[in-house]
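Encoded as structure tokens, the structure appears first; notes follow it.
All protein chains of the complex are present and in place, except for one that has been dropped.
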Amino acid sequence: MITSENILKRYNEIRAYTENIFRPLKTEDYVAQPITETSPPKWSLGHTTWFFETFVLKKFKKDYQLYNEDYPLLFNSYYNYEGNRISRHKRGDLTRPTVEEVFQYRHSVDQEMIAFMQEDLTEEATNFIELGLQHEQQHQELFWTDLKYTFSLNPLFPKYEGRFPFSSHTYFNNPMKFIKMPEGIYEIGHKENAFCYDNELGAHKVYLHDFQIADRPVTNAEYLEFMNDGGYQNFDHWHDEAWYWLQQEHISSPLYWHKKEGKWMNYSLTGLQPLNPDQLVTHISYYEAFAFARWKGMRLPTEFEWEAASSKFEWGKRWEWTESAYLPYPGYKRAEGAVGEYNGKFMVNQKVLRGASIYTSPGHSRYTYRNFFHPLARWQFSGIRLAK
Amino acid sequence: MITSENILKRYNEIRAYTENIFRPLKTEDYVAQPITETSPPKWSLGHTTWFFETFVLKKFKKDYQLYNEDYPLLFNSYYNYEGNRISRHKRGDLTRPTVEEVFQYRHSVDQEMIAFMQEDLTEEATNFIELGLQHEQQHQELFWTDLKYTFSLNPLFPKYEGRFPFSSHTYFNNPMKFIKMPEGIYEIGHKENAFCYDNELGAHKVYLHDFQIADRPVTNAEYLEFMNDGGYQNFDHWHDEAWYWLQQEHISSPLYWHKKEGKWMNYSLTGLQPLNPDQLVTHISYYEAFAFARWKGMRLPTEFEWEAASSKFEWGKRWEWTESAYLPYPGYKRAEGAVGEYNGKFMVNQKVLRGASIYTSPGHSRYTYRNFFHPLARWQFSGIRLAK
Amino acid sequence: MITSENILKRYNEIRAYTENIFRPLKTEDYVAQPITETSPPKWSLGHTTWFFETFVLKKFKKDYQLYNEDYPLLFNSYYNYEGNRISRHKRGDLTRPTVEEVFQYRHSVDQEMIAFMQEDLTEEATNFIELGLQHEQQHQELFWTDLKYTFSLNPLFPKYEGRFPFSSHTYFNNPMKFIKMPEGIYEIGHKENAFCYDNELGAHKVYLHDFQIADRPVTNAEYLEFMNDGGYQNFDHWHDEAWYWLQQEHISSPLYWHKKEGKWMNYSLTGLQPLNPDQLVTHISYYEAFAFARWKGMRLPTEFEWEAASSKFEWGKRWEWTESAYLPYPGYKRAEGAVGEYNGKFMVNQKVLRGASIYTSPGHSRYTYRNFFHPLARWQFSGIRLAK
Partner (left out) sequence: MITSENILKRYNEIRAYTENIFRPLKTEDYVAQPITETSPPKWSLGHTTWFFETFVLKKFKKDYQLYNEDYPLLFNSYYNYEGNRISRHKRGDLTRPTVEEVFQYRHSVDQEMIAFMQEDLTEEATNFIELGLQHEQQHQELFWTDLKYTFSLNPLFPKYEGRFPFSSHTYFNNPMKFIKMPEGIYEIGHKENAFCYDNELGAHKVYLHDFQIADRPVTNAEYLEFMNDGGYQNFDHWHDEAWYWLQQEHISSPLYWHKKEGKWMNYSLTGLQPLNPDQLVTHISYYEAFAFARWKGMRLPTEFEWEAASSKFEWGKRWEWTESAYLPYPGYKRAEGAVGEYNGKFMVNQKVLRGASIYTSPGHSRYTYRNFFHPLARWQFSGIRLAK
């Protein structure tokens, strides 16, 4: 449970974690934004700081003066309640403030926050701080996915030059097994007395018919079978919109795969390397996950099936695409004001992913967590778990 | 139940119905295709005929010779299994075959079909004929929506010069009431021994929490309150993608509404007329339906809630947007081959609409029917039913 | 010279010529507009009539009442002085007025015009009528190019079902010869007492260095040598923008050429036929004309060279791309008001073509005539004359 006692400790740890993963970058790496969906690391640093400044200091600290009157314009992401902001796809055009100026902004807000947390915190303020920390952890994972995307476009195939903050293995060569789940009523959604996002609330019952779900995600070797069987060339496996997308974008393998002299190579933050068949396949869109499952004669689980069965399998290595659209739970209440913009306004045209990835920050995963992306997104650490 | 005895009668009636509604058009009206989503009437005439030729005559009639070897290229809509076809957005570029040539094609196929139906029909062939008739009825409604769209762009505001095939009233000034539905398990999906589309199959149980649903759709007067309260100008009511769409498309009222000298006018196939406040609002997108409901402090029903409650209210005047995404039912099986392309490959990025409209052909509506469109589609006869 | 005596005769002849070439079309052919650059025949019929109504009847005839108050909105092409109009790319969306209604509009305006011309015409009115006739002749040629473009997209490859209004041969197998022109001062521009467009006025002197110019345009056989030598695959022949255009549009032959079973076919209004090597190449862009000339070690003539030498060679079968940009002559004066919009506002980003084509209407060609199109336009009857 979140208390004013442990929140300061968490704040220091999580903010330090961010700096630890960013610091190995070169200054130049902080600037580029090759596509609208990714953010420059400099912007992420500023934005996570703006979040605390806006939703904690400005709101709860008496007579707080903004660090810089222009920064909200630069670092607000999508909160209409918080006023104007530069267009999302223009974040990479801003060379100023410099990286060190953004770190100064960060440290100034940290000092204000630390002083503030040593006062008598209300529960409301504590909840906003916790939200800011969870938000920061989301950006920690986006740091990896965005950086990987930018580096992958560079013919020099740069490597990340720091230490990776995890050691979890993602290699499997055991046969996939299926877990049987009986028909019945299941309870879905967050019920504990701990932090969760508003989209997990509205715990409710769902009726599930019997189904089976795989005990592990799909590997590269298994995905290669699909490719070698002409999977990307046979319209029958694909949604209609997916089939157009394949043709238009000339897609015939997962993102970051390169065929060099007849051999599959894979770009990761450790550089361009031969593809490991036993690794879990990743950087695939929902469209590809669906097509693979259909080719296999199976399907993807719904998010309800996933949650109901999640205690019976290992998860947390890949964000697993589900068949479910991202929609409000029956009792969903959007919060008032800017914080209500966090989740609710995105509940259309997106698919739910469940689980977590090896890049998800420690303490940031729950079996009720609902991640969401558009069905064609590939730059996240996404994967496939089969159901039938 | 469909039998070889009544199928011929149905064939003749439904094919004649098509000709009755098309014939009042001028030749010129058959050609234009202002947007990709609409089809020229000439194309629809040919396409519905191609459907019978391809899926019945070519498949079941011995030694059947195609009427014209080039027509499948022209009149195939989206069936990859049936080979190449002209791009969907290029249907309006084709001035040939002429309208009368397409009617000749139609009559030739009709003669072949009638002869064929007088032989000993297999159940499989009968099912395909029935599918073709249901398909033709869908295009009967599209005839109205596509024609209305094309005419609406013309500064002359043309009228449809034939008789309208319905007389149902769509005017309400009674207060909206809400029907209470208790929590519990409900059965969803088609179970009767009659025709339905494959997407209705896989009857299954769902668990619904208690909810209330309106006894009638929303009227123009009610929608105007939303507009007059600044509904199109307040981001808080809208999904994030909807808000961008509003700005980009400069949308601030339902489709076909025109403000002339301070007064709202409405274009319909009877011409441009003053807006009737008591008429059910129509030609709104899912985005607008959602925003209206949120402004009202309510929500849209799910398709399951709609179906569970449908026996308790009148429906059939507007296609009613639901909150549900168009997804397969638990036991959904896509048919093999081209017919499997009818529904399954569209099950992403679309929303379910339930009910029917006053333009839906007689005998073509069911409480289990799942219509689907993208959330920004406005040219259908869509409407809003509230839930809470 | 234009007089009030012969203008009526010309009016009747030219207006009848238009009807003669349009009448063999099917009604459907009048409607389609596959690209912004082409106009539906129905629109052209109305627009040329609107031109007389606007610039003659409305201007000079006392108390003239418009035939239909809405028609200017429909049939104004690009005259800002004449008020609003439907967007150019939306002309194909208008199914009404019908073809016969547009012919009625035409005949009504003809009657008014004929009555008006039998009165005492001012010189100013006579000049506007003559401008309207020249304008109508331009649309007569556009009738052919636009129709050919629309028909060419149809897999049925329709033929024009009337008589062609010319008999000029366009076949050559004699070796190309070069005419030598000496250095010196030449006079350029229109000086006679006959009609010309304002862009031909401002007769002036230019200094030309000695040059040689071909006695005939390039044939298909000669162009095929370029293609067979990899002309479309070698960047060195092409402008930078042309090279991008080739890749993006996948262009590797003139418009309307089709390779069927290893043999080049050519679509024309007489249908799809084997390519005739002795015919003059046509439907090529300026980019292709330039690349061909560069490959040949030569260049295109400037419009001044062309005009200076034009009495020494045969021309009039193809519109011949020149190296000259479409710019005002030194003494160019744009006319006041709407008529000034005829030519002047297009003098940027376009290339001059000189000569005429076999589809140019009788009496509509002059050696001072300046036609102009964007460098990538291919649907006109364009060709190549070499210089060095």
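A, B and C label the chains in the order they appear, each numbered from 1.
To be clear about the criterion, a residue touches a chain if its C-beta (ideal position, glycine included) is under 8 Å from a C-beta of that chain, and two chains touch if they have at least 3 such contacts.
All values derive from a computational prediction rather than experimental measurement.
Under the touch definition stated at the start, the shown chains contacted by the missing one in the entire complex are A, C. Residue in contact with the omitted chain (choice from A:Ala16, A:Ile114 or A:Leu153): A:Leu153. Across A:Leu94, A:Ala221, A:Leu269 or A:Met298, the residue that sits in touch with the chain not pictured is A:Leu94.
Interface note: of C:Glu5, C:Asp63, C:Asp120 or C:Asp240, the residue touching the hidden chain in the full complex is C:Asp240.
By the touch criterion stated above, the residues of chain A touching the omitted chain are 26-32, 34, 42, 70, 73-74, 86, 90, 92-99, 150-151, 153-156, 158. Although one chain is not displayed, its contacts with chain C can still be listed: residues 78, 80-81, 185, 204-207, 209, 211, 235-236, 238-243, 286-287, 290, 299, 323-325, 327-328, 330-331, 340-341, 345-349, 375.
Methods note: only the chains that are shown with their structure count from here on.
Chain A and chain B, compared by their mean Cα positions, are separated by 37 Å. If you average the Cα atoms of chain B and of chain C, the two centres end up 45 Å apart. The distance from the centre of chain A to the centre of chain C, each centre being the mean of the chain's C-alpha atoms, comes to 58 Å.
The set of chain B residues touching two or more other chains is empty.
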